[in-house]
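After this line comes chain A, so read on.
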Amino acid sequence: MAEPILSVRGLKTQFFGPEGVVRAVDGVDFDVFEGRTLGVVGESGCGKSVTARSVLGIVDRPGKVVGGSMKLRRASGEVVDLGTLTNEQMRKYRGPEIALVFQEPMASFSQHYTIGNQIGEGIKLHMGLDERAAKKRAIELLDMVGVPQPARRVDDYPFQLSGGLRQRVMIAMALSCDPRVLIADEPTTALDVTTQAQILDLLRTLQKDRGLAIILITHDMGVIAEMAHDVSVMYLGRAVETGSVKEIFETPKHPYTRALLRSIPTVLAKPRTRLPTIAGSIPHPFDRPKGCSYHPRCAEIIGAVCERAEPPAVDTDDRRQVRCFLHGGMEEAKAGLQGAPA
Partner candidate 1 sequence: MIAFITRRLLLGVVTIFLISVLSFIIIQLPPGDFVDAYIAQLSSSGSQVSAAEAENLRQLYGLGEPFYVQYGKWLGRIITGDFGESMEWRRPVTEVIGDRLWLTLLLSFAALIVTWGLALPIGIFSAVRQYSFADYAFTLVGFIGIAVPNFLLALVIMYFAFVWFGASVGGLFSAEMALAPWSAAKVWDLIKHLPLPAIILALGGTAQLIRIMRANLLDELRRPYVVTARAKGLSEARTIIKYPVRAALNPFASNIAYLFPYLVSGSIIVSIVLGLPTVGPLLVKALVAQDMFLAGTIVLLLGVMTVIGTFISDLVLMWVDPRIRHQMD
Partner candidate 2 sequence: MAQIDSEKYAVATQLQLTWWRFRRHKLAMISMVVLALFYLLAAFADFLATQDPHATDARTSYIAPQPIMLFDDDGSFRPHVYGIRGVRDMRTFKLVYTVDPNRKVYIDFFGRGYEYKLFGLFRTDIHLMTLKNPERGDGIYILGTDLLGRDLWSRLLVATRVSLTIGLVGVTISLFLGVLLGGISAVYGGIVDTLIQRTIEVIRSMPTIPLWLGLAAALPNDWSVLQVYFAITIIISLLAWTDLARVVRGKFLALKEEDFVMAAELAGASQGRIIFRHMLPSFASHIIAAVSLALPAMIISETSLSFLGLGLRPPAISWGILLQDAQNIQTLALAPWLLISAIPVVVVILAFNFLGDGLRDAADPYG
């Protein structure tokens, strides 16, 4: 397999609030490859969006990336660790290297400027085009993402567009500077089902045409199944299981992944059966459980171990990782526990 475009190792992002430190992202690893989609899945509050923002270096105060590496391989072959760049240096990467598509297209646009203005802004900044050329390119981009009458629409304001169109415009804006990595943060959550399918279709076509690497963040296992090549399942700021979409769906190893998959409604289920849910709820961020953070909700808990030690990431197959004592790591954990007082 080729080298990844973006390789993230041990990413940690924390929020320093008056009530204490929230470890929103707590050691996440993943790789993204050209022309492939990495699906990042998990419940709300598991740190998916913060991960995306950490990669771009736009975590809101009081949040801060505190550890790990984010190695981006540029078109020239040069490898840069995004975590070491200053904000000023990082700006050159936002847009031309990595771009973001957001969850709420309405709120993510300013209502005070035309969409042409908002698309053209990045083009002018990164590609050095003038006003006219930037507008021309904006029209081309709108055409590419399937906005009808792009030459007229370019002068519209976001509030004049429908939700689906707005999301298309958002994608056009993200692609305006030919990024190589596109991070889509719940791109279809706010849309109705048919529009959802159209947008996912559009993303797939764009990926095929341009060899985009996509990080698709969602809580919807259905979207993952449809779009992703690789999957990373997140729980409380950690990737608990990573692997190819086929492996994850066919042989899920982590109890959390299994529980997530069980909770997808299926047409094949017998009528009047209860849809399984995951017991309990996500712990409060200040109240992170000791040991494996999933243990209070886990059906397959190993007594005296899971409450006390954090499972390390174990490589089970090639490019597959699980953080669960059911699949190894017990020896290391024991050594660690003996070393430190329980």
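In picking the candidates, the idea was that all candidates are chains of the complex that A comes from, given by their letters.
Simple rule for what comes next: a contact is a pair of C-beta atoms (placed from the backbone, for glycine too) under 8 Å apart; a residue touches a chain by one contact, two chains touch by 3 or more; residues count from 1.
These numbers come from a predicted model, not from an experiment.
Novice: Determine, using the touch definition above, which of 1 or 2 touches chain A in the complex.
Specialist: By the stated definition of touch, the match is candidate 1.
Novice: Going by the contact rule set out above, which residues of chain A touch candidate 1 in the complex?
Specialist: Interface residues on the chain A side: 53, 56, 58, 60, 87-88, 91-96, 99-100, 102-104, 107-113, 121-122, 125-126, 157, 159-160, 173.
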